[in-house]
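Of the protein chains in this complex, all but one are displayed in their positions.
So, subunit A:
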Amino acid sequence: MSIQENNQLLRFTTAGSVDDGKSTLIGRLLYDSKSIFEDQIEQVKASSEKKGFDYVDLSLLTDGLKSEREQGITIDVAYRYFATPRRKFIIADTPGHIQYTRNMVTGASTANLAIILVDARKGLLEQTYRHSFIASLLKIPHLVVCVNKMDLVDYSEDVYNQIVADYEAFSSKLDIKDVQFVPISALKGDNVVERSKNMPWYEGSTLLYHLEHVHIASDSNHIDCRFPVQMVIRPHTLEHQDFRGYAGRIDGGIFKPGDEVKVLPSGFTSRIKSIELNGQAIDEAFSPMSVTMTLEDEIDISRGDMIVRPNNQPEVTQDLEVMVCWMNQQALQARTKMILKHTTKECQAMIKEIQYKVDVNTLHRIEGVSQIGMNDIARISIRTAQPIFKDSYRRNRQTGSIILIDPNTNETVGAGMII
């Protein structure tokens, strides 16, 4: 395990069902990277015995809640952690069944990388298409297709090559920049952490090596300066009588003291006086840093405002075109009023129109739908009560995303990506 302090953090998501060996793969990564403790293994051994298994079921390591264990399925997104001397990893472990599209979307929203599991015996299935589509919709920058259960196809290079060819043909229709393929056996450990002796024909890296080395420093937007204000800090003490700091997290670009900035929606311009955290000056602030910013001029700024550069501004609009994933039992119909959250801004919104629904298995558009249900993905038009400072999701995952909240139940019912 790592005792270094300057590791990068890689967030990845794994989608798949129990049959794909997803839980076994995660168990393998945790186990082989020595992230599993004795008492955890003891618990898993005891549970395996109780179930009458004659082997230690590593997949039990990732089964969380009582009801899930009883049913042998994963209901919700679970987060797992491990570290190697190079990187710290956060796994968003999501179930793969179609009824859990919403969990996959949730896990994918913060991920740098997605692992798609393909059973070597079965090749590409409907759920492979679905997982890949969601990864591309959520703009996960990196994808790794793990062709699993290679031990059950005699580690055949031909089987692997065929799956790679099939996947490449299909993924050309998707918006994914970086796809890697790794033939593995999660159960036997081939090419997960250790190089496989059974597949000398494979010259690429192991899964873990790839996770440790994939280039993620460019995943954040460092071009378009975006600083949504979370809150205003005013100490009201003698020592800091005139201090007025804008607290928030950088969502894009690189801010420096002295930069000319513009505040939305007021349109006033000023210069950055200081960027700091805990009284310590910061020379350059970039995503995803949390900072406190002060400006040269006293301007009325509050939560929900956005500080940007005068020559690079987001679009200010009340009309949004959005790809939405619906997450609630209660179906969505046009003309419904919702609460919309975008960066630190919250306002009322009206669903004006449902344009079309996407069949997540075939990617076909279904036109003429009057409502969208749980786990549906659809393109909708929204009118907001206040102007939104938006970028396209493709350009910036933070300033291009929204959630919809049902004003009656207060539940988060929709996740939207601005087109």
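Points worth noting:
The definition used in the following text is that contacts are C-beta pairs under 8 Å (C-beta built on N, C-alpha and C of every residue); 3 or more make two chains touch, one makes a residue touch a chain; residues count from 1.
Everything below uses one rule, namely that contacts and distances are computed from a predicted model.
For the chain that is left out, the UniProt protein name among "Carbohydrate ABC transporter permease", "Sulfate adenylyltransferase subunit 2", "Ni/Fe-hydrogenase cytochrome b subunit" or "Extracellular solute-binding protein" is "Sulfate adenylyltransferase subunit 2". Residue in contact with the omitted chain (choice from A:235, A:258 or A:310): A:235. When the full complex is taken into account, the listed residue touching the unshown chain is A:81, out of A:53, A:81 or A:201. Only one of A:45, A:309, A:341 or A:383 touches the absent chain when the whole complex is considered: A:341. The residue from A:125, A:152 or A:247 that touches the chain not shown here is A:247. Interface residues of subunit A facing the missing partner chain: 1-3, 5-9, 37-40, 43, 47, 63-67, 75-81, 83, 87-88, 90, 102-103, 105-106, 109-110, 216-217, 220, 222, 230-231, 233-237, 239-240, 243, 245, 247-249, 254, 277-279, 284, 286, 288-290, 292, 303, 327, 339, 341-342, 344, 397-398, 401-403, 405, 410-412, 415.
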